[in-house]
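Worksheet: the structure to be examined is printed underneath.
Complex shown without one protein chain; remaining protein chains in place.
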Amino acid sequence: MKVETHELMVCLIANEVRNHGVVVFGSYTPLAYSSYMLAKLTHAKDVTLIGYNAIDMSAVEMSYFGHEAAAYKCSTARMDALNEVNSIHLSHRGTVECISPAQIDGSGAFNTSIIGDPAQPKVYLPGQAGASDVAQHYERMVFYIGNHSTRTLVPKVDFVSGNRWKISATERRKHGLVPGPYKVVTNMAVMDKDDEDRPFRLVSVHPGLSVEDVVSQTGFELDTTDTIVTPDPDTVHLDLLRTRIDPRGTAKLGILGGQERRDYLRQIIEYEWQRAKDHLKLSAAA
Amino acid sequence: MKVETHELMVCLIANEVRNHGVVVFGSYTPLAYSSYMLAKLTHAKDVTLIGYNAIDMSAVEMSYFGHEAAAYKCSTARMDALNEVNSIHLSHRGTVECISPAQIDGSGAFNTSIIGDPAQPKVYLPGQAGASDVAQHYERMVFYIGNHSTRTLVPKVDFVSGNRWKISATERRKHGLVPGPYKVVTNMAVMDKDDEDRPFRLVSVHPGLSVEDVVSQTGFELDTTDTIVTPDPDTVHLDLLRTRIDPRGTAKLGILGGQERRDYLRQIIEYEWQRAKDHLKLSAAA
Amino acid sequence: MSKLAPLSAIDDLVRDGDMVALGGGWLANHPMAAVRQLIRSGKKDLRLVSNIGSIDVDLLVAGDCVAEVHYSMVSLEAFGFANHMRAGFESGRVKAKEIPGLAMLIGLDAAGRGIPSISYVGPFGSDLIDCNPDLKRVKCPFSDRDMIAVRAIKPDVALLHVTRCDSDGNAQWHGTVAPDVVMGKAAKRVIITCEEVVSRGEIVKTAAATGLPGYYVEAVIEVPFGAHPCSHVPRYAMDAFNIWDYSELKPGDPKLADFIARLRGESEVEYRARVLDRETAQILRTLADLGRPLAEAA
Partner (left out) sequence: MSKLAPLSAIDDLVRDGDMVALGGGWLANHPMAAVRQLIRSGKKDLRLVSNIGSIDVDLLVAGDCVAEVHYSMVSLEAFGFANHMRAGFESGRVKAKEIPGLAMLIGLDAAGRGIPSISYVGPFGSDLIDCNPDLKRVKCPFSDRDMIAVRAIKPDVALLHVTRCDSDGNAQWHGTVAPDVVMGKAAKRVIITCEEVVSRGEIVKTAAATGLPGYYVEAVIEVPFGAHPCSHVPRYAMDAFNIWDYSELKPGDPKLADFIARLRGESEVEYRARVLDRETAQILRTLADLGRPLAEAA
């Protein structure tokens, strides 16, 4: 059974979701969403998922049009965007968040703001939303990158949208922050960083790739001492993902770019639109 | 038709409620509550009443046991005790509040905290709740005092629980505060103060009392230049108060003290308890 | 993971010397069953946080559980002063820490939001500011306006009584909520007592009414009439005769010792059996039912 890259990434991220605390869904990131659903259905039944303003939702199917409405149908409370967000983001309640930045560098700084000279930016990116706050505070951070290259994993970001202010457990505790891992999961490899002064470790390279493949595509230093091959995902995870959580493969949007992403999205929305049409016809007939 | 003192006070306070903004009910103060209901039913239909955490309640009958439940049955929203209270108390939305302190002095300072030397208080009073914040910020403040005497209207309060920080319209505007009157309504008279440096004006003395009666019972200087006799309440107000808003006269609790208040309270609760018993019997019979 | 627990769980979840925030306000919806349990288990030196307290605070002082009270107001309202608290303060046995009402809420808010302090445009003229080490006169860093900084208030425990709750701790107040939610977010441990435990499905159907999500909550305890003798609208009105009798007990009165000993000697079920016969319970419900807006009353 061939594991697709986005499936491998979903399962790797799902493992980062532990059975406590709160996970908030940010912008539409179906790769991350699928990971959260997978964890919620398996090893993290007690994690509180918050999607949009729906607190404590059950796992929902990753339907492009339907997941927002679904979240409200199975949640136990409504979140206001202020106190509750503060409370989760700043007060040690948020446990893991996934962010997909345009650039990340070896210091752990990431950029979702601009490309080029900050005084005269060449490109304006969407902005960091809550990422700058979350990366500083959360127990666990995962950056996922669908196109591992020296353009995304750069020597130095053009602009620091945010970073892991304090990284090592000692420093984090000293500043009142919860310690926890700082990881990067890409289409090629898994990396992590647990000290301000040491480089990212190359934890594993995905099956079929060599350490050298990864190092050559990475713009910053990697410690490759203990690098292994990324283990295959749990087959239960993979099966749940394919058959129940994300049967249309929306997670793949997370690793596609440009026109390829748009074409893939078009297929998904056409399929679901047609399904709604069929449903209407059936209801009318009944 | 003889007007009782508490009725006169209710009607005088009702006139201070204008047809805009928000009025929040604090502790159980049926004299003030009755005033708010009266205003809401007559000249201030657009004022927003908040009782307990029931926002935008309609006027309710001043039943001792029932008014809290009634508030929830006819309100359009629920107040959280934090942001909403901040928003009303600090951001120019609250329009009038009535407070009944143990002491008030000629500077406008009031005391609901302690009697005696602050280093070694002789008596601990209940505390100022939100009064210190409200007296500073609200457009209109009314202090009502059921036992006008030199023990309540004192030369200098033992402790400043709160005050009208800035009083004159000029000073208030300069400090970002909404200008508005600072009044005292007692069982004998009406007073107001509109300048830091000038004494309270004796606006009116209640029918049957002389200016001298009031001055001799007041521990601070009064400007009696334009003092008039307190006009009779509007008969529509009085009728509504007696027949619909407060048929059992709970407002009178606001001017009684000690054992007299307890005896009066006892009558009210016995009456209402019996009414509930009768209601149950009738329901059982039906 | 179910958080359902018996009332006795409070014996372990609250420790001597803890800072304990008490929900409810005025004579409405204080967590009285939890308060009684603190007395039964003989807790000592509690540091209470009460925004608008009444019989909850007074009874704990009468039961000799309290070292200090942080409050903006405590009284028995129409029934009179909180006599036992007053006597504790006046004798110096219990420390009085009055703080402006908004400052307390803002301090709790700060704790819940992980902010070490929040400044606001507080009561500059009040004598309560300069004698309180948790308040400080500061300037707005942008406008140079006067402000009062409030240090975060972090209770060890919050005791909150709600109408309905599921076993995960998703808590719904149908009536007066007072400072409960902000206390719940500020406290390290939240103990919910509720009139009724309901299924998750019931909560999902009425999610807009959930005031505190379950991830704040450590224990859920079902206690019918858990606010008695305070009100819990819309379910029941306050039990004024019960409060009346309590308010007749003066500090030093030998009857007070009997009163406390009786509370200590009975379980909550026995308490209900003693003070809430079938008729009284029905009357309390009817008194809440009879509260009506004026349009209907007319």
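When the chains are written out, they are named A, B and C in that same order, and each has its own residue count from 1.
Definition applied: a residue touches a chain if its C-beta (ideal position, glycine included) is under 8 Å from a C-beta of that chain, and two chains touch if they have at least 3 such contacts.
It should be emphasised that the depicted structure is a prediction, and the values quoted were computed from it without experimental measurement.
Visitor: With the missing chain put back, one of B:N15, B:T29 or B:S75 would touch it. Which one?
Guide: Residue touching the chain left out of view: B:S75.
Visitor: Looking beyond the chains shown, say which of B:N15, B:T48 or B:S107 touches the absent one.
Guide: B:T48
Visitor: Looking at B:T5, B:T42, B:N83 or B:T224, which residue reaches the missing chain?
Guide: Answer from the full complex: B:N83 touches the omitted chain.
Visitor: May I ask which residue of A:M9, A:A32, A:V47 or A:A70 touches the chain that does not appear here?
Guide: Considering the complete complex, A:A70 is the one touching the chain left out.
Visitor: What does the interface between chain B and the hidden chain look like in terms of residue numbers?
Guide: Residues 21-22, 46, 48, 54-56, 72-79, 83-84, 86-87, 89-93, 137 of chain B touch the chain absent from view.
Visitor: In the complete complex, which positions of chain A touch the hidden chain?
Guide: Considering the whole complex, chain A reaches the absent chain at 27-28, 37, 41, 52-53, 57-61, 63-74, 78, 80-82, 85-86, 89-90, 109, 112-113, 118, 121-133, 135-137, 159-165, 176, 244-245, 253, 261-262, 265-266, 269, 272-273, 275-277, 279-280.
Visitor: For chain C, which residues reach the chain that was dropped from this view?
Guide: Residues in contact with the chain left out: 113-121, 134, 136, 138, 140-143, 145, 147, 149, 151, 206, 208-209.
The rule is short, and it goes like this: only the chains that are shown with their structure count from here on.
Visitor: What's the distance between the Cα centroids of chain A and chain B, rounded to whole Å?
Guide: Measuring from centre to centre gives 56 Å for this pair.
Visitor: What are the residues of chain B that contact at least two other chains?
Guide: Correct list: 82.
Visitor: What are the residues of chain C that contact at least two other chains?
Guide: Residue numbers touching two or more other chains: 109.
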